[in-house]
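The structure follows.
The excerpt is restricted to a subset of chains, each kept in its original location.
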Amino acid sequence: MKITAVKLAEMIGATVEGNPDVIISSPAKIEEAGPGSITFLANPAYEHHLYNTGASAVLVSLDFAPREPVKPTLLRVADVYGTVSNLLAVYKQDEAAQTRRAVSAHAAVEDTATLGDNVRIGKFSVVEQGAVIGEGTVILDQVYIGPNVTIGKDCVLYPGVRVLRDCVLGDNCVLHANVVIGGDGFGFAPDPETGRYNKVPQIGNVVLHDRVEIGASTTIDRATMGSTVIHSGVKLDNLIQVAHNVEIGENTVIAAQAGIAGSAKIGKNCRIGGQAGIGGHCTLADGTQVQAQSGVINNITKSGAKLGGSPHMHYPDYLRSYAVFKNLPSVVNKLRKDIAELRRQIGQ
Amino acid sequence: MKITAVKLAEMIGATVEGNPDVIISSPAKIEEAGPGSITFLANPAYEHHLYNTGASAVLVSLDFAPREPVKPTLLRVADVYGTVSNLLAVYKQDEAAQTRRAVSAHAAVEDTATLGDNVRIGKFSVVEQGAVIGEGTVILDQVYIGPNVTIGKDCVLYPGVRVLRDCVLGDNCVLHANVVIGGDGFGFAPDPETGRYNKVPQIGNVVLHDRVEIGASTTIDRATMGSTVIHSGVKLDNLIQVAHNVEIGENTVIAAQAGIAGSAKIGKNCRIGGQAGIGGHCTLADGTQVQAQSGVINNITKSGAKLGGSPHMHYPDYLRSYAVFKNLPSVVNKLRKDIAELRRQIGQ
């Protein structure tokens, strides 16, 4: 997509400062941008790049006042990040259009599967009996869709995704490469006589509602009975573990390598940091924030709590305790010295 | 499978209270169960659901005394969890029977591979030269079985599993989607002159004994030389890392995202929590219990130890120390105030 700065400004509602006729062909980072690219400046820490960038145009906020002369054309907008996001979406769509194909001759789709209009199925992908795939959904190469799986409209499943039998996806979901939906929950009953573990069959499924996005190699286990449920708008990063019978509320966001143990119920609009753990059967109120690497071990009933530490505590309290911990040997030595000094004084 | 309550009671050795002729077609969770379903009540915390459930029948223990009137038919058994497990197994078998197929026309099986009776190989799966697969084993779609791999009887390998060259599986193993068995161990020797790392080739293999079950996207590396060994009855959850030359004893159970570093030797009947780490070359005695998120850094010689913290300590001690840590600023302030007060008194 090649376009003049003034044309682009019209599209995004920007005002133009500098050459309106410069040609823009792609977005780039401010420190790497060259001729033909558009970049942006939102964080003041990057301002110095503005005076050296090779970009042809730069998005800035309405009230930005440069301290030095600027070569690129400036496009002023009210919401820089929002505009960047829209702009990137346009280029991304260009890309997606290129990969869209019909059902590949190398795919294996069972007769009893149902494909909506404009469904694309990639090479060496499998769609098993009874699966239903909604219109506009793109299934890339080497994907497995198990028996009786239902997938909504306009989803994208990247290579190597596995969606196992009976699982359900809503509309506009995105599953990145090698995601596994519907592996068996980890359920075993010890046999007290032999010490062996007998498998508790896992016959439930996983249900993803609309606009759920799941990062590469994340695993979501099927429920023992009933469903593991991921509500609308949830965003999961890479390599996350979601155990059986978990429920995650709307618009909750979880960073990479976090783990949610069995039957935990996470509220809406929570934010859970990377490598954090949520214990089995814990319920987290809406808006709970869990710090990276911390461990939540029981119910959080107050909405909006900030948690840190393992086991968890109120995060600001954790930091206060940790500040003392950092100097613990000298803190304790000072107390001991003070006591020894008092003892000496009394002895006199 | 549709069956009357009285027929089912015969099958599972239950006594019947209420309508013996109600038809039961599937299991369900007590809070979601509708007509035609059977559910169970084992945990008293769920008792209130019993009085509202739409289930047609409920499994309860022999001595359970309802506090309110109950609509569903009650089936009384000695061991509620055990019976549920058996019941689910029956339904699961129904499912498994549906997916069983012969060798798919879309699979690639080398001439020199040996398949036992009733082996099923799914679409786009590969079985390389010299591999041997025991009777009744089901290999689902898009699985990779490398050269000279040996797999026992009645195993199930889910889509996307990779078993690399020379690895060995016993009987009745289950490998969930995207498991990797036999990736190279992480072995590099620094070159002191260049600062580069030279690869130490990893020419050993991985050996799984019988009844091992491995969760989705778990990785088990091959030994440098010799074997990484997982003994009978071990159960591993999802996204676990097992490094080269590790040995895990019988019936040990490990929760999701735990990591076992190189050459560690885990005893029998150990329980290791989620996101825990076991350091390289550590030996853990039988029955060791490791708390979630903790880190074990040297040998544990006493059987049955409970460990927590990073580095690990006796878990109850960890909790006691952590209880003080939680209030550390006020504990220290109080001590300082007391000392100041004493100093003032002495000064008088």
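First chain written, first letter: the chains are A and B, and each begins at residue 1.
Please note the rule applied: contacts are C-beta pairs under 8 Å (C-beta built on N, C-alpha and C of every residue); 3 or more make two chains touch, one makes a residue touch a chain.
Keep in mind that this is a model prediction, so the values were computed, not measured.
> Given 2 placed copies of the single sequence, give me the total number of copies for the whole complex.
Result for the total copy count in the complex: 3.
Heads up, the rule we're going with is that only the chains that are shown with their structure count from here on.
> Taking only the C-alpha atoms, how many degrees of rotation bring subunit A onto subunit B, rounded to the nearest 5?
Rounded to the nearest 5 degrees, it is 120.
> Provide the C-alpha centroid distance between subunit A and subunit B, rounded to the nearest whole angstrom.
25
> Show me the residue ranges of subunit B that touch subunit A in the complex, using the header's touch definition.
Against subunit A, subunit B makes touches at 27-29, 32, 39, 81-82, 84-85, 88-89, 91-92, 95, 98-99, 104, 106, 122-124, 140-142, 158-160, 174, 176-178, 211, 213, 215-217, 233, 235, 237-239, 250-251, 253, 255-257, 268-269, 274-275, 292-293, 322, 325-329, 332, 335-336, 339, 342-343, 346.
> Across the complex, what residues on subunit A touch subunit B?
On the subunit A side, the touching residues are 108, 124, 126, 142, 144, 146-147, 160, 162, 164-165, 178, 180, 183-184, 186, 188-189, 195-204, 217, 219, 221, 223-226, 239, 241, 243, 257, 259, 261, 275, 277, 279, 293, 295, 310-311, 313, 317, 320-321, 323-325, 331, 335, 338-339, 342, 345-346.
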